[in-house]
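Below you'll find the structure, written out as structure tokens, and then a few comments.
All protein chains of the complex are present and in place, except for one that has been dropped.
Take a look at subunit A:
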Amino acid sequence: MALPEPPPEPETTRPPEPYEESSQFRHWKLTSEELQHLRQKVNEEGAERVRKAFEEQRKLILMVEFQKITGDTTQEPPECLTWEEQLTYCQFYEGRILDYCKALHFDRFVQATALAYFKRFYLRNTVMDYDPKFYLMTCVFLSTKVENAHISLSKFLESIPKSPSPDVMVELEFSLSKGIRFEYMVHHPFWPLHGFLLDVQDYIATSHPRPAHEHLYQKLQKCYSRAEQFASIATLTDLTFTHMPSQIGLGCLLAAARERDFEKELEQYLASRFHEKLDDLVKLRIALDGVAKAVTMQTEKNVDKATAAAIHKKLQKCQNPDFDPTSALCKHRRREEERERNERAAEKHEAGKAREAEQNATFIL
């Protein structure tokens, strides 16, 4: 086992950038390798929990069914979902979040935040434990609160078919909040993208002859509209974890520039704005190319219903019984809890009596 390394010395005394102080940077920024490790780890742990729970449930049923001696009491441990399957399944539901937001006329901030919550939650939890069907609407509901577009819960549920009861929603909201570590603030690429639009305009104004401006501005505007679409697409990808919002914003602009014949101008802009440190410019280029590639490859819904249905079928067999209130295991646990509570209460009662008796004794003395 590797020895823990000493905390690294701060390299420079420069004050941290505001973004580096955000919870998004501190807790939700991972490399793609880390992302994969984490997903595998969470999946393995989740599968282990499922197997244990099934094993426990099997024993329970055996105990109950002991006298009946029916033939089929052995439940084979189920085949669990792989991390890839979980990821695909989640991506399908991310598409559903888009549908909800469109149907309920929420803006792109509500949508992007809901997506981020969903991604963050299932980064550290498995669909075998928590059913995404319910969590996706909880993500949207919580997002409306955080993004200043709150509507009342009853109104929200009215507009959703087959919605859970309000009580359940309240519970889910809390559970979701725990899953995202109560870190509600999410930074999106939209603002940085707009900032770059303004900056490129500024660059054009100062570096090109006046007669060329009008033409360039028009091209830039077209490019920007396309980049906005890319920015929305970016919120569907892992870029949320791997890149900073400003990198995503600029990367989207680059991707749009390639499509809209603006690449030459944008390259000039990058060179003139970031030429001071060549190393940094190279690093930036790599990051931007990564973003551009990811957003051009991503489509709005890349998981079809059939694939999701197949996973769903498999999932039904490996849902963690610990999380299903109707399962034998869960009922057993509740009974146990009840019994313990009663025992504790009885003990307390006894202790109280004893103390009272003691006090009475002292009083008599």
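Everything below uses one rule, namely that a residue touches a chain if its C-beta (ideal position, glycine included) is under 8 Å from a C-beta of that chain, and two chains touch if they have at least 3 such contacts; residues count from 1.
The definition used in the following text is that contacts and distances are computed from a predicted model.
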Protein name as given in UniProt for the chain not displayed, "Serine/threonine-protein phosphatase 2A 55 kDa regulatory subunit B", "Phosphatidylinositol N-acetylglucosaminyltransferase subunit C", "AP-1 complex subunit gamma" or "[RNA-polymerase]-subunit kinase": "[RNA-polymerase]-subunit kinase"
Touch with the omitted chain, as defined above, among A:Ser175, A:Gln201, A:Gln268 or A:Thr307: A:Ser175
Selected from A:Ala149, A:Leu216 or A:Leu281 as touching the chain missing from the view: A:Ala149
Hidden partner chain, touching residue among A:Leu38, A:Ile61, A:Leu104 or A:Leu281: A:Leu38
Chain not shown, touching residues in subunit A: 1-4, 6-8, 10, 16, 18, 20-23, 25-27, 30-31, 34, 37-38, 41, 124-125, 129-131, 134, 141-142, 144-146, 148-154, 164, 166-175, 177-185, 191, 319, 322-326, 330, 333-334
